[in-house]
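Every protein chain except one is present and positioned as in the full complex.
Here is chain A:
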Amino acid sequence: MTDATTTSSQSTSPFGSVIQWLLRNHIWVFLALTIVVFSLASPYFLTVKNMSNILTQGAFIGILAIGMTMVMIDGEIDLSVGAILALACALSIGLQPVIGSWPAVFVGLLSGAALGFVNGTLVALSGMHSFIVTLGALIGIRGLVFVYTGENALMVEDFAYTEIAEVYLGPLSLTAMLFIALALFFQWILSSTRHGRETYAVGDNIEAAHDAGINVKRHKIINFTLCGTLAAVCGILLSMRLGTAEPNAGKVWELWTIIAVVLGGTRLQGGYGSMWMTIGGVFTLAVLRNGLRLLNTPNYVELMVMGAVLILALVLDKALNHRGDH
């Protein structure tokens, strides 16, 4: 409504551009705020060990959130990431005695890519909404995991496998490093490659993208495949860290993932978002969960706080950016 004849007053001073960046990525301000609050509230919060914990815990949801961000900028959603994670986790442990550790990991990865590909193909070709398609996938794949594991947790036999994930660089675990590296890589994809531009174009105005000659179907299939693959990466890291594969692994993680991405500011309807936002959202979520637990908050209160924070973040986002209005 506001676009009568205004061109946005793009401020060019460095100070102005910092402000602009913070307005778009206000989640980082919020993250800083939560860190300050919890540091004051609990002496155990701002310790190297706890920070390291937060980074690692956040990184699992974070890796899922990277793929989810790609899919969500496309204007789609993937509810099956938690289930894909569980399957990849189970395969990478269950297959070890049969084909060895690394081949098992590879098969786990492949399963994620394949399932993502199937999701994407169904969404692109059937015209059904991804919410429905991936909801079906969530149920079906989880069922598959139960069948495969025989409803029991699978244990790793070769304990060297669990040591892979024990690599630390200072307070950064392998998982945390991988998350940050992947997030930066995908941010680069979004901002500097053809695929990235396509992602925004498709999510923003799918007709314009189609009319401009972008192969929308192929594009969506690629992003769902990426999302499935990243979910498998997350599942494999989890299998290394835990040494077991629970059939219930990653349950409701898709919800946490979506919350993290939305909290970051990526728009649910697509066309707008970035990995910077998602990193901010992921760590804000991790800090909140960790901090509330340190304060011995009962579980239900924790859930209520998280819900309230999410809604607050959405309101704030609308107020700051006025982006919901087309």
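We take it that a contact is a pair of C-beta atoms (placed from the backbone, for glycine too) under 8 Å apart; a residue touches a chain by one contact, two chains touch by 3 or more; residues count from 1.
Just so it is clear, contacts and distances are computed from a predicted model.
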Tell me the UniProt protein name of the chain this structure doesn't show, selecting from "Molybdopterin dehydrogenase", "Sugar ABC transporter ATP-binding protein", "Tryptophan synthase beta chain" or "Sarcosine oxidase subunit gamma". "Sugar ABC transporter ATP-binding protein"
Hey, which of A:F30, A:Y200, A:F224 or A:W256 is the one touching the hidden chain? A:Y200
Tell me which residue among A:A209, A:M277 or A:A313 touches the hidden chain in the full complex. A:A209
Per the touch rule stated above, chain A touches the missing chain via residues 3-8, 10, 192-198, 200-201, 204-205, 207-209, 211-214, 271-272, 326
